[in-house]
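All protein chains but one are shown in place.
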Amino acid sequence: MRALAATVGAVALVFCASVPAQDKDVTQREIERYRELLAEGNPADLAEAKGEELWKTKRGPKQASLERCDLGLGAGVVKGAYARLPRWFADTDRVQDLESRLVTCMVTLQGFTEDEAKKNPFSAPGRGSPIEDIATYVAGASKGMKFAPPLEHPKELEAFRTGEELFYRRAGPHDFSCATCHGDNGKRIRLQDLPKLTDPKEAQKVFTTWPAYRVSQGSVRTMQHRLYDCYWQMRHPQLDYVSEASIDLQVFMAKYASGGTVEAPGLKR
Amino acid sequence: MPDPMRIRANMAGDKVEVRVLMAHEMETGLRKDASGKPVPAHFIQNVSVDHDGKTVLSAQWGTSISKNPFLHFRFKGGKPGDKIKITWVDNKGETRSDEATIAAAS
Amino acid sequence: MDRREALKAGGGTGVIALALAAGILKPEDVFAADWNKAAFDTKSFADTVKALGGGGSSESDQILMTTPDIAENGAVVPVTVESRLPGTRRIAILIEKNPNTLSADFTLPEGTDPFVTTRVKMAETSNVYALVQSGGKFYHAAKEIKVTIGGCGG
Partner (left out) sequence: MRSAALFVACAALVAGCTTPPPENDARREAQAAFERSFTHGNKEMFARVVGQDDVQALCSRYRNRPPADVAERIQKSQAATIVYPADGKLMGDWRQGEKIAEDGFGLRFTDTNQPNRPNGGNCYACHQLAPHEVSYGTLGPSLYRFGRTRGSGEAIQRYVYGKVYNSEAFTACSGMPRFGLHQVLTPEQIRHVVALLLDPESPVNK
């Protein structure tokens, strides 16, 4: 009992006497200026243009383009489609995000196998990723529109509940969950602001900026990559591309982001 | 075949404002790939911008220009509807030229 | 016809591309001529000035640099240089602590503003110089840019 009391005392000592952060405002102002200076030319435009070209290009065993792909608003409708994803699709009877839906179209329209379609999801230096460019193009075609995924079908609601559990699921050698970094307001990791993803104001600002050009990676990155990269940092094994968990988590976040404006493609650190 | 550039050229007062993004890896030659092998340098060395038969900007670049290079500058003497042509050449001899039409003030 | 003339005459790379395709020119021949290898190999501010043809350079408050004080990522650091020195026809960007100092050398003919924005890579926190040639002389301005560890670090 005495040891416990000592412990409690020590904890109080640690957390009550923290020193205010030094020069925080100066550093943060400069980082904001850095981001403003970058904003006048977003290299994601290059991926967007390439993606539009690829959308219209006949590819795969069936030598077909993606121009008949149904992204939720009917075959071939690109404009506004991203603002209504993720959603449940009758033909697959699954909730799908943009990238998972692109895989479906590459399989059904172009004749790729599912493995082929999922093989090269993220570009690397010297190796482009068509699906990354196409996702950037499709997302960009909803730019300025209100983000309003339906989130009413029973499978969408189920995906939300699963996503919520996954968001708080702590595991691995570091005990991390998504909520470790994205569960509170006003936090940052190193100099990077961390949005509280269950706060609509913050979720609306960030969720709709993906895909985004990441200067640290020299490439456009999609939401699938964002999640893959988070799990990498969380000391988990690699998250499967367009896996259930990746989509359920997006449904969970999309609910809080609803009502925001699509600002894709973004530009980030 | 290298990917196309994205060129924006528009009037700002009596000047033409040009912003261009080029798709290029800009490898320094110092980076190693996943297997530890050095990746050879591959970067744009020369850029030129032409308008009406005249070069309005030329540049020599080294390996420390960022990947997917961005360039912004202004010149006098252009008008809406005129074409500008931008060309780059890299150290492996690859080259790309793209044209853009000057737009009215945005 | 040297390469620069070829570029002008062809209004692009058409002529060179043809010459390359025909095997008349090897890539090295074409590019070596117009790319100042000696300058791009230099490893200090003074050596770069020399390699670009200057006997030295004096500091000038008529050269304005717009850069962040802190770059969130060294791979992409935006740099704007604007010169108020009369007759500015050349702007170069130098990064002191990079493996090679010279980053870019712009030629700006009459009619083009003495102004340029580009983005450079920085290996570490360093002084960045804007070097300007005006009336046959070289002038410079300098600014220290801090490169930080961004994101989750490590």
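For reference, chains read A, B and C in written order, and residue numbers begin at 1 within each chain.
Going forward, contacts are C-beta pairs under 8 Å (C-beta built on N, C-alpha and C of every residue); 3 or more make two chains touch, one makes a residue touch a chain.
Bear in mind the structure is a predicted one, so any value in this text is a computation, not a measurement.
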(request) Would you list the chains present here that the left-out chain is in contact with? (result) A, C
(request) Quick one: say which of A:Glu53, A:Glu116 or A:Glu164 touches the chain that got left out. (result) A:Glu164
(request) Provide the residue numbers of subunit A that touch the chain removed from this figure. (result) 1, 3-7, 10-11, 13-15, 17-23, 27, 158, 161-162, 164-166, 168-177, 179-181, 183, 186-192, 194, 231-233, 235-240, 243-246, 248
(request) May I ask you to list the residues on subunit C that touch the chain which is not drawn? (result) 70, 146, 148-150, 152-154
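By our rule, only the chains that are shown with their structure count from here on.
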(request) Return the distance between the CA-based centres of subunit B and subunit C, expressed in whole Å. (result) 13
(request) Would you give the residues of subunit B that are in contact with at least 2 other chains, written as numbers and ranges? (result) 66-67, 70, 72
(request) Specify, in ascending order, the residues of subunit C that touch 2 or more different other chains. (result) 75-76, 78, 80, 117, 119
(message) Help me check something: in the complex, which residues belonging to subunit C touch subunit B?
(response) 4, 7-8, 11-14, 16-17, 20, 27-28, 30-31, 34-36, 39-40, 75-78, 80, 95, 98-100, 102-109, 111-113, 115-122
(message) Can you tell me which positions in subunit A touch subunit B when the two form their complex?
(response) 40-43, 45-46, 49-50, 125-126, 215, 218
(request) Name, in rising order, each residue of subunit B that touches subunit A in their complex. (result) 3-4, 6, 19, 21, 23, 25, 27, 31, 33, 39, 66-68, 70, 72
